[in-house]
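For this view, one protein chain was removed and the others were kept in their places.
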Amino acid sequence: MTELLEIESLGVAAGTHRILRNVSLRVAPGEILALTGESGSGKSMTALAVMGLLPQGLAARGAIRLDGRDLLGLAEPQLCDIRGREVAMIFQEPMTALNPVQTIGAQVMETIRVHGAAPRAGAEARAREVLERVGLPPDRVPLTRYPHELSGGQRQRVVIAMAIALRPRLLVADEPTTALDVTTQAQILELLRGLVRDEGMGLLMITHDLAVVAGMADRIAVMQEGEVVEQGPTADLFAQMRHPYPRRLFEASRHRAALPPPAPDGRLLRVEEVRRDYPLPRRALFAPRAAHRALDDVSFDIARGERLGLVGESGCGKSTLARAILGLEPVQGGTITLDGRPVLDHGRPDPEVRRRVQVVFQDPYGSFNPRHRVGRLVAEPFHLLPDPPRGAAREAAVADALTAVGLRPEHAESHIHAFSGGQRQRIAIARALIIRPELVIFDEAVSALDVSVRARILDLIAELSRQYGLTYLFISHDLGVVRSITDRVLVMRSGEIVERGATEEVFDNPGHWYTKSLVAAAPVLPPLEGGGKTDAGHDIP
Amino acid sequence: MGFYALKRLISLAVSLLVASLVIFLVVEVAPGDPASYMLGINADPGTVANLRAELGLDVSRAERYLDWVGGMLTGDFGTSYTYRTPVAGMVAERLRVSLPLALYALGLAVLLAFPAGIYAAARRGRAGDMGVMAATQLGVAIPNFWFAMLLVLFFSLTLGWFGAGGFPGWDDPLQAIKALTLPAVALALPQAAILARVMRSSLIDILGEDFIRTARAKGLSRRQALWRHGLRNALIPVLTIIGLQFSFLLAGAIIIEQVFFLPGLGRLIFQAITQRDLIVVESVVMLLVFAVITVNFLTDLAYAAVDPRLRVRR
């Protein structure tokens, strides 16, 4: 088979720091090569090297051959000629990948015009054609639209249209669906597969998600710390897994935490017919103020000792619900009570209630004041106690909390920037648990973490459940995670709960069409041959 | 767009109203009575009372405020205490110098700053960038009236290319423009330095955006990406600064007019202060504030033209 792209011993270095080492990959026409690995493994850097768009100051060695021609030896004007015409790229973040002040038509046409491939009228005709091809028919989505008028999925389609406008031979896609909801992700993946099939393009697809890889790629290459540690045809690779690292990744991806059996004991939280409206800006001077209904008649209970999941796509109202339960925002209708006491009493939070509910947020980097030491950060909820421990008692409590989440007491003296993402989420859990709340809310608490770190945090939550009999509400867009860590689940769509029930039951036999589409769209990993016993290590990530 | 403009227009009107109230009240608390000041300490009380009536000072504060604002709306700025002539006429005559000067300077500043800022951003971190940045660093630190003195010293007194000051009037536009050139350069240079820095940093920010990388992946060269995608986006913060600078230019013109003995608003206002001709001070300050608020309003509209996201507020 003739190779379209051939990367040979590619090395990229910033000064003496080597980012990529000896990377060799091949992509044939009509083939999909998935490049996978955890963050920092060098996947994206490889993609940028292929495009000749490495950040300034980075030097590449080795060879990147497109149809036998070494791109590393080419001058910038020749590279410009190749980019967009022969090699095109799709990026991760559709919200920022388009110029906000230009229409989508102009941006798609630019690919054609900059290469002088067609006169203006011809370029416009071709732009209509490709937009139609990517699922944005110009009669419904005119070329005169601006990016901010489109959804994330639609913007990603525009980016793809720009990339394929000149029928490039090779498409490089860097995490093209990571920023998208699971149903949109399925559609975009289908579109990419169709393009490869119909146009005979080669596709180099970078993704951290093994399940996406499994359903999509002809061949897989796994990267770790700047090196390709294993590559081969998809089926073979999943069957064999010679190298321990891909195996570890794979196991972490399908990791199920060992949750102790639930022991529900009386109602703890009650959410009744809750409604939350956000006012929208006025459209005209005296027009009535419209409102966006973020929560619509939401009702559910959480029993003491229960682990409840809440799934739904971005913008469905999950986080709004979390804030309402925490008493951070008022609701316009309905009641939220903990043991019969409302969380907001005449718009003021009830300290009695507040000390019984704590939260772990998504962003391990944004949820700590960078100027405080870990000890002070972890002890912050003591503010809620009428008689907080002081001096040695306080230090002991902080040390206990840190030990409980697998850190060491002396970590209390460090600043937060000294810790990795996984360690920060442990600190966040320590902060949430230090005053022994009766209810913990995990708001996308593992979504920003790499798979192996995520697996260990899920284990930690299971372990803490065993020790302390936690009650929690686990909010996530990731069905797999929710499945592994909850007993019961709520499915939310546009502010409404559309389905509820025991977690396994809901995911195995979804009743509502929306749940069905979520389950169907979620990429799944094939079973691992040779025993899929999962056990991620217990060392601190 | 219409709604956006209307909202801005209302806030413009409110700002003007409040500004007029503030100016009026500040001048009202001024100690001393203009009529007795004008006639001297030994004046006959009857004459003073007559003058007060003539100047419209014998009615209540509220009435005086309404008279003043109402008058301004119809172009009547009141009568100068000192010269007994309509303030509007005096101001209009002085504006024929001050306004062209400010606009001339603004034009020069933009003309200098845009190429310098774009050039520096395109060669970020290289010698050309460092040179431009060092020059702007110096430009920002130079007081414009001192720079004006140096210009006079060099171009007028040493080389004799320009007059050292004065204004020949607009009968000969070429001579008028020549007389305004050194003042405009003096005004423009520090502002150009600020604007070039803003242009550079704004462009550099934009060049780091994802959509620039997208453009490069399409096959645009670095230069094409900068011109086609960078510039228009970078213009948004630059517009803000241009809007703000206009107020500095107007105020700066007041000082620069002193250096070059130009018969503009600045001379008028300083004369008025020494003669305690408060109605003139009041009107000129209001006029300056009106200009600043209006320019800011226009800047807001210009945003909407540059950024489609502002046109429809959803």
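For clarity, chains are labelled A and B in written order, and residue numbers in each chain start from 1.
Please note the rule applied: a residue touches a chain if its C-beta (ideal position, glycine included) is under 8 Å from a C-beta of that chain, and two chains touch if they have at least 3 such contacts.
We adopt the following convention: contacts and distances are computed from a predicted model.
Undergrad: For the chain that's not shown, choose its UniProt protein name out of "Heme exporter protein B", "Thiazole synthase", "NADH-quinone oxidoreductase subunit A" or "Peptide/opine/nickel uptake family ABC transporter, permease protein".
TA: "Peptide/opine/nickel uptake family ABC transporter, permease protein"
Undergrad: What are the shown chains that the left-out chain touches?
TA: A, B
Undergrad: Of the residues B:Leu6, B:Ala30 or B:Ile177, I need the one that contacts the missing chain.
TA: B:Ala30
Undergrad: Of the residues A:Ala28, A:Leu384 or A:Val519, which one touches the chain left out of the display?
TA: A:Leu384
Undergrad: Where the complex has a chain not shown, which of B:Ala88, B:Val152, B:Leu180 or B:Leu226 is the residue touching it?
TA: Residue touching the absent chain, from the options given: B:Val152.
Undergrad: May I ask which residue of A:Thr103, A:Gln358, A:Gln423 or A:Thr515 touches the chain that does not appear here?
TA: Per the contact definition at the top, the residue touching the missing chain is A:Gln358.
Undergrad: Where the complex has a chain not shown, which of A:Thr234, A:Ser367 or A:Thr486 is the residue touching it?
TA: Touching the chain that is not displayed is residue A:Ser367.
Undergrad: Which chain A residues would touch the chain omitted from the figure, given the whole complex?
TA: Contact residues on chain A toward the absent chain are 323, 326, 328, 349, 351, 354-355, 357-359, 361-363, 366-371, 380-384, 428, 431.
Undergrad: Considering the whole complex rather than only what is displayed, give the residues of chain B touching the chain that is not shown.
TA: 11, 14-15, 18-19, 22-23, 26-27, 29-31, 137-138, 140-146, 149-150, 152-153, 157, 244, 247-248, 250-252, 254-255, 258-259, 266, 269-270, 272-273, 276, 278, 281, 285, 288-289, 292-293, 296
Rule of thumb we're sticking to: only the chains that are shown with their structure count from here on.
Undergrad: State the interface residues of chain B toward chain A in the complex, per the touch definition above.
TA: Within the complex, chain B touches chain A at residues 3, 6-7, 209-211, 213-222, 224, 228-229, 232-233, 306-309, 313-314.
Undergrad: Across the complex, what residues on chain A touch chain B?
TA: Interface residues on chain A, with respect to chain B: 51, 53, 76-77, 80-85, 88-89, 91, 93, 96-102, 110-111, 114-115, 146, 148, 159, 162-163, 280-285.
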